[in-house]
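Below is a slice of the complex: some chains, not all, each in place.
Chain nomenclature is as follows: A, B and C, assigned in order of appearance, with residue numbering initiated at 1 for each chain independently.
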Amino acid sequence: AGIEGAPAPFDKGDVDIAVVSFLGSGDWLQAFEAGVKRQADALGVNLTISQARNDNDTQRSLVEQAINLGVDGIIINNGRPEVLKDVAQKALDAGIKVVAYDVNLDNPQIPQIEQSDADMARLVLEQAVKDKGDGFVGGAVYVAGFAPLDRRYAVWQDFVKTHNLTEKAVWGVVNDTVPASVADQTKAILRANPDISVIFTPWDEFAKGVKLAIDELGVAKDVKIYGVDISTADIQLMTEPDSAWVATAATNAAVVGEVSVRAVSLAIAGAFPGQSVLLQPTLVTRDDLVSNEISTIEDLQQKFPAFLKSDAATASWIPAVN
Amino acid sequence: MTTAHDDTASRPGAGEHLREFLRAGAVFILLFAMVVGFTAAQPAFININNLMSILQAVSVVAILGAGVTVTLAVGGFDLSIGAVAASSVMAASYVMIVWGLGAFATIPLVLLLGAAIGFVNAFLIVRLKVPDLLATLSMMFLLTGLQLIPTAGRSISPGLILPDGTTATGAYDPLFLLVGRSSLFGIVPLPVVIMGVVAVLLFVLTERTRIGRLLFATGGNELATRLAGGPTDRLKTLAYVISGTLASLGGIVVAARVGRGDVSSGASLLMDSVAAALIGFAVLGLRRPNVFGTIVGAVFVGVLLNGLTMLNAPYYAQDFVKGAVLVGALALTYGVARGRA
Amino acid sequence: MPLLHAQALSRSFGSTRALVELTLSIEPGEIVALMGANGAGKSTFVKILSGVLAPDAGSVLFKGRPYAPSVPAEATAAGVVTVHQSTDLVGIPGLTVGDALLLNRFVDRREPFFVSRRRVRREAQAMLREAGFDLPVDRNFAELPAADRQLVAIARALVNRAELLILDEPTASLSAAESRRLYATLLDLKRRGMAILYISHRTADLAALADRVAVLRGGRVVETFARPVDFDAAIETMIGRPLASARPDARRADGDPVFEISGGRLLPGSEPFDLALRRGEVVAITGVLGAGKSRLLSAVFGAGRLAEGAMRLDGARYAPESPREAIAAGVAMAGEDRHRSSLMPAGWPGETIAETISLPHLSRWYPSGFIRPRRERAKAEAAIDRLGIRAAGPTASVWTLSGGNQQKVVLGRWEAEPGRLLLLDEPFQGVDVGARHDIITAIRSRTDRATLIATSDPEEAIEVADRVLTMDHHTIREGRAGAGARRIGEDAR
């Protein structure tokens, strides 16, 4: 159809955008793609959505495939710079606009959308220090090699130094049954180290496992969880009576999706949205949730407008969603 | 009678006895050494609650492993069990959260699903004569995708938004959660009890009944079994149905513990239960699939992982040690037995 | 009314017509022997009666009622019990001999649902007592030698409540003593009213047992002989020509020994023995089951070891560590159980006649490493002609051949290339008398090497050998040449 008064090619419609995600599943991805779809529908854009399922090589192939399809723009969601830089350049060479979320392609022609992992980790850990004071005994669930986790864990290590914390143990596993496996590990850790009072979980799947272990051991009074990420299921876990999960920090994945589509659309329309588009994370505590009677992401968006939308990368001709 | 069975060739000597002992006991000796070592390093290890945690942690793998063992007995191999377990987690969550059914409806339904998948596997293998690995691998891919279609890839938890835009209103039945979260006498977690029951039932079935003999007979020499009148097709079907049902039982235990339906491929469950079943070959030096060995194999890996976690070994060291200990146990069981390599 | 009446049964495999309107009756309490050259259709007939194969045309009446079992279980349930020709269709590697004996009873639920090792052992021993055999019931079936497997199959069939017992070459790898034991048991069963269909290439068997001999040729019954059976006539009908008297032509085996064992011991405790074979000489070793014949041949071939003693080949020290070394030294062996020792499974590369024959000769025939099938096919054609193998062609699967023809392929493999010493373990298993004669002629026509044959049938030994030795408790007892050999054979009988 096309949008009245929009710059070419949006005035005629028939714009194709490919979204290539590194992740393969999970609530975050679902929310991201929902946001992408919403904004794309509003713009009348055709989408090709694909997932690399945590496989670098597949992600390259998917970008190449998008080039073969001759789309107008590509959104690269997560991934590794070394893997993607040259294919992104290939896309640019073919006249395709590219934006990247949470992967630094280090290319002046590619707008970088970022949620700051460091900010998220800092927000919850500052809350932890506020709750427990400097010098508490803690542990972290962490598996190296996943870029966002690496960045979040680096902040924890920083805090360990600057706030005199004791890191009693680091554990974690990534497999098909993360919560159950992490729960089994956490039980062993807490038995061996009963003095741990704070557990930092840079990923909500880890937090679920730790919470399960704390519940099974019945030590919710003594051990608290400070996590990152949020979903409806996470909110329900946090608001359970006596929940050990007391704080988390997150950006709204749906908003990330919307911003990405807007940014690439601007680029296609010839209006470069800027080299860097930054999204600010929000700290969500258990007390906030309980006192505001928040039980779903939708509730959260109502009560925390910062969580609902971002005004990054907009233009007058781009229709708002909702 | 003229037949002369003078087997003087193998006269057992002292060395021979020691070898035999090492071979049959290798896994137990290593298990004992690990328990002693871990306890010395971290006394909390031997605490009864921790031991129960270990059993709980291995219960799902052991239940699935028992199913693998039965399919190995009929000479087959079920690559789909991980996916069946993962699908069962999703199915249980879906049934409760979207359909709003309770535990007493959910559990039979999910078990039935597992049995039905086993039946389809058996149909492919027995009727269409598709090789086992091929049929169950296809089933694995099929299920990995299928489980996500009803929710369009979303995990299932209360308040789930369905593809048609409506919001699911159901919740996990607290009774259902008891399956994964309660303990007998406050000590033995229910999953451990379930594992125990499955282990005993399957042990008796495979080792102490007519049907068990025929299952092994089918795996050992299918043609001979058929010529002796054995219903080999029905026996194989039975094995795959058992394996599918046990996999869905494992899925139920996971769901009841985690309390939500998470998307997963079940690949690591598959690998771990295959590992348990294969370590089982080495237990007692039997060198064939056996349920008792599978359970011991699962516990063996569980003890190892729990102990290493307590000792704060990094996660990547655990996989490495798991592999190294496996190789060690195997070298003992298989290598030592034969005098000259 | 006959117990069983087969009317105009036909069955084809592709273009091969295995049975052509075969008609045959069996009365209750009668032992009918089926004679026929290799590939005449005997096993096909048996498989139809036992529910393994369906006929293309024709019908069977059993006890006056139509009988068409679609699975083996139905045949057994109706009272038709079969011992098949192939011994790997008996038991299960990994399970015990006791389990193999009780297999039918597990199937038809005559054993209780719960089984214990003790009960299996007790019941299996009872079965063996009844059949008069002695077998280790706790041994893994996989470790059982071929002959013992045959005993398991027979014992199992005997205790089944059969009205018709079918035995497809039950004595192929039994020695005279076991065979006699089997005759007594079968005659006893006959007296109790059981009908028996008996298939064998051994005239001794037939002479001892048969009330009637039906001769099969080209898939149909061409003639029946009533007792007393004129075997010369029967054989002539069967192979279509008179059988020349198969006596070893007296030959002078001269020169130095090709192969020697001195002070050999098979087992640490057994008595030592010496053995010497000369070029061109054919020597046979007989002995009861488990006497150690196969063990001796394996040791010579490098598949096993002598406990003690030295071997020399053409005067040089010879101590092969593996069959590979033995083959390189010019020693070849055809093992006793062809399915296990020589053939590839059906549907797998290497199953054709040409590929079966070429397997040990690949490096000689294809020095470049690349395979050109034409050469092995030519060699296979030659073997098919020389040994009279009944097959569609060199690229036919060995699994489409009858048992005897499979055996000929295995012999053809080692006939294909010259060597210094040829070892044959039970080479005439399932080979009909006519073909046996051809093979013996082929073996004896080669003067470039020595041949050592292990056989539990003394009759065969005399037919083929210049010299017959007996083996007992893992040592060679005695060796005599020429006419003397005949006497040893008759003693054993």
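Going forward, contacts are C-beta pairs under 8 Å (C-beta built on N, C-alpha and C of every residue); 3 or more make two chains touch, one makes a residue touch a chain.
These figures come from a predicted structure and were not determined experimentally.
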Assembly composition in shown labels, counted over the whole file, is A x1, B x2, C x1
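Just so we're on the same page, only the chains that are shown with their structure count from here on.
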Touching both chain A and chain C: give me those chains, sorted by label.
B
Central chain of the complex, centres being mean CA coordinates:
B
At the largest C-alpha centroid distance from chain A we find chain C
When I count C-beta pairs in contact, which pair ends up with more: A-B or B-C?
B-C
Where the centres are mean C-alpha positions, what is the separation of chain A from chain C, in Å?
73
In whole angstrom, the CA-centroid distance of chain A from chain B equals 35
Tell me, which residues of chain A touch at least two other chains?
none
Residues on chain B engaged by chain C in the complex (per definition of touch)
1-6, 8-9, 204, 208-214, 216-217, 219-221, 223-231, 288
Contact set on chain C toward chain B in their complex:
50, 52, 71-73, 76-77, 82, 84, 88-95, 99, 102-104, 106-109, 111-116, 132-136, 148, 151, 156, 175, 177-178, 181, 267-270, 288-291, 472-474
What residues of chain A sit close enough to touch chain B in their complex?
25-27, 29-30, 143, 169-173, 175-180, 183-185, 187-189, 191-192, 205, 208, 212, 215-216, 232-233, 236, 295-296
